[in-house]
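Take a look at the structure set out below.
As you look at this complex, bear in mind that one protein chain is not there, while each of the others sits in place.
Showing chain A:
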Amino acid sequence: MNNNIGVEVEETVRDLRQYFKTGKTRSVTWRKNQLKALLNLIHENEDAISKALYQDLGKHPVEAYRDESNIPLVFFPAKGELLPEPLGVVLIFSSWNFPIMMALDPIIGAISAGNVVVIKPSEQAPACSSFLANILPHYLDPNAIKVIEGGGDVCEQVLLQKWDKIFFTGSPRVASIVMSSAARNLTPVTLELGGKCPAIFDYPSDFKMAVKRIVGAKWGVCSGQACIAIDYLLVEEKYSSELIELLKKFMRKFYGDNMMESKALSRIINKHHFERLCNLLKDPLVAASIVHGGSVDETNLFIEPTILLDPPLDAEIMTEEIFGPLLPVITVNKIQESIEFINSRPKPLAIYAFTKDATFKKKIVSETSSGSVTFNDTLVQFLCDTLPFGGVGQSGFGRYHGKYSFDTFSHEKAVLHRHLCLEIEPRYPPWSKFKLEFLRLAYRLNYFGLVLHMVLHMLGLKRHN
């Protein structure tokens, strides 16, 4: 069985490489046409996309539109001594939580840079994977952009091929496997991972608005199953109860009194993750810290938005990325302690901080390390096309969005033009003291010394061997 998949994948890559060699994908016209076609794809298939997302994740269509249909158009021509060129045949792995966006966003970068692409959508979002496999060939050049569907065995075969770039969105565990595979061919990779994204809650100017944004950034994005969702909150002990009450208030406002019935909340992607999340709550000390929610519905793979107050820091819920609708609220004595708390953990993809203290803001930026920092809001850094989107440390490396997408799929070739007329004799051996001294002076940009040196030499006033 593996042999067949292997042969198919090999053929696919071979065909793509042949097509790339024709140079077709390098023309500006071709790239623009593909990007226009992608826009049309999204506009004309909104319903189908919504449906697929609902099937895989129970996503509300508005969330789906907001998060998956906003595609920036990007194309940058080459100029000057740095010539961007496509890397060649690129492989994109997209994740299951934003299965359309995480596929199309990198594809845009790859196409604008002139590459041919294989996209391997996550098998954990099968409806979306199918959708992409069926619809992309109708809109995009099928010789240049191909979809390979499948699970672990297909991934294995895919990784055996030689790629010119691999773009991976997903978990650190799989990222390590992908990078190890890439090492065999020295294939450059971009790894967009996640982490425990903290939100620091200092007493901000608008308590209510901050809480609204927090609620939206936790449960409003795929029920917390997002790389930049807020993982946990940090707040000073004395504000914790006020914060929790306000959180509950807005949760009820957005999701109704009976949250288990809310249509505005995504469900958990599959049984495996559902069980993983339930297990996080099984620890008795963790269960005891629940101050809201905690109900689960196994049939519908639904977990109620849950708040915990100070669960034990060594419990899995505080050591692993949650990626779900559970929100631990961690209290500290002074909010400044948040910095040390965050720094003692792996670097996250995003840090959020609600504060009006300018000094504290500066400290957060200079003393913590993360993919990004956003003040007084959540998630919007994803929409800012002029900002690179990517991680550091355990949250990944490489970046995209806007021009960074184009760059990440390009090789910046240095080109130097010289003339055959201008010649400097001392460049060449045989070396002599004269030439050496000339070069020393030249290096120090000591033009006066240079001229003097040459004049004296010519006049025979300086003796050299």
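Methods note: a contact is a pair of C-beta atoms (placed from the backbone, for glycine too) under 8 Å apart; a residue touches a chain by one contact, two chains touch by 3 or more; residues count from 1.
Note that in this section contacts and distances are computed from a predicted model.
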item	value
Hidden chain of the complex, named as in its UniProt record, picked from "Aldehyde dehydrogenase", "Gap junction protein", "Proteasome subunit alpha type" or "V-type proton ATPase subunit F"	"Aldehyde dehydrogenase"
Touching the absent chain when the full complex is considered, from A:124, A:240 or A:381	A:381
Sole contact to the chain not displayed, among A:132, A:158 or A:182	A:182
Residue of A:54, A:203, A:341 or A:397 in touch with the missing chain, whole complex considered	A:397
Positions on chain A where the hidden chain makes contact	60-63, 65-66, 69-70, 81-83, 85, 87-88, 164, 172, 175-176, 179-180, 182-184, 186, 188, 191, 193, 204-206, 209-210, 212-213, 215-216, 220, 254-256, 262, 264, 343, 361, 365-367, 369-377, 380-381, 383-389, 392-394, 396-399, 411-421, 423, 427-431, 435-436, 439-440, 443
